[in-house]
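Subset of chains shown; positions unchanged.
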Amino acid sequence: MLFQVEMTVKLPPTMPADEAAAIKAREKAYAQELQRRGKWRHLWRVAGSYANVSIFDVRDNAELQELVAGLPLFPWMEIGVKPLCRHPSSIRDDDS
Amino acid sequence: MLFQVEMTVKLPPTMPADEAAAIKAREKAYAQELQRRGKWRHLWRVAGSYANVSIFDVRDNAELQELVAGLPLFPWMEIGVKPLCRHPSSIRDDDS
Amino acid sequence: MLFQVEMTVKLPPTMPADEAAAIKAREKAYAQELQRRGKWRHLWRVAGSYANVSIFDVRDNAELQELVAGLPLFPWMEIGVKPLCRHPSSIRDDDS
């Protein structure tokens, strides 16, 4: 089941550089692990911003919550979620 | 080059049913043709709405304008556009 | 799987009374049928408005879309959707 997730990172510029680097490294490892498991199906940077557009593929709402709330950057992000489903005009087998 | 395009359809309920059906049929044909040509890479329905989330893959901004403005439903839609690019944490070859 | 659905009805005051009555009668029958089937779990009027707060219990996003888009009043409503899941502090067995 697919969800569009939009994340905007709001790290305070005053955070010590090594602390920020450590959080970002954990975020990257977490994101790549979820991609490998097939849960985080797409991940794009929004050009000109510190934000991304993502497509999650989860079992249900509960798994979406578990995965999003587990993001290392979760406390510093504004996050928007939209449930997706197959569009009647789609011709791609995997758009659902 | 990728763009996220979000479209919300605002067809007036007073439009005659056959007129609406004709526009929607042309929209569907247009959307499927662009998908076949690889220009409209993803197309999802936002659940609980008359809206979609789409990913376009175009040569440049001019082609984006040409394709979006050519949508048969274009005069009846609210459309939001975000330029996308590769995210440094993506592991998918085709997320760019 | 639960979703909070908020619906605000925007019927034009100029719609003929019998036409409005017919749509509302179909809406009521539809809502009661979905409640009997267990799909529309809760339905409350927001006091002082022509709006409701609802809880839907569906198999997946696709079913949510099918049920919401099938509402007779769908073309005249503004609709907001939020995916819900179990809250770790809930003690009710059926809050999920």
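Note that the chains are named A, B and C in the order they appear, and that numbering of residues resets to 1 at the start of each chain.
Operating definition for what follows: contacts are C-beta pairs under 8 Å (C-beta built on N, C-alpha and C of every residue); 3 or more make two chains touch, one makes a residue touch a chain.
A quick note: this is a predicted structure, and the numbers were derived from the prediction, not measured.
Student: So 3 chains are in place, but how many copies does the full assembly in this file really have?
Tutor: In total, this homomeric complex is built from 10 copies.
To be clear about the criterion, only the chains that are shown with their structure count from here on.
Student: Could you give the separation in Å between the centres of subunit A and subunit B, each centre being the mean of its C-alpha atoms?
Tutor: 22
Student: CA centre of subunit A versus CA centre of subunit C: separation in Å?
Tutor: Result: the chain centres lie 29 Å from each other.
Student: Identify all positions of subunit A at which a residue touches two or more other chains, and write them in rising order.
Tutor: Where subunit A meets two or more other chains at a single residue, that happens at 2, 83-86, 96.
Student: Which residues of subunit B touch subunit C in their complex?
Tutor: Subunit B residues touching subunit C: 11, 13, 45, 47-50.
Student: Touching subunit B in the complex: which residues of subunit C?
Tutor: Contacts found on subunit C: 3, 5, 61-62, 64-65, 68-69, 74-76, 79, 81.
Student: Any idea which subunit A residues touch subunit B in the complex?
Tutor: Touch list, subunit A to subunit B: 2, 4, 27-28, 31-32, 35-36, 42-48, 52-53, 55, 82-92, 95-96.
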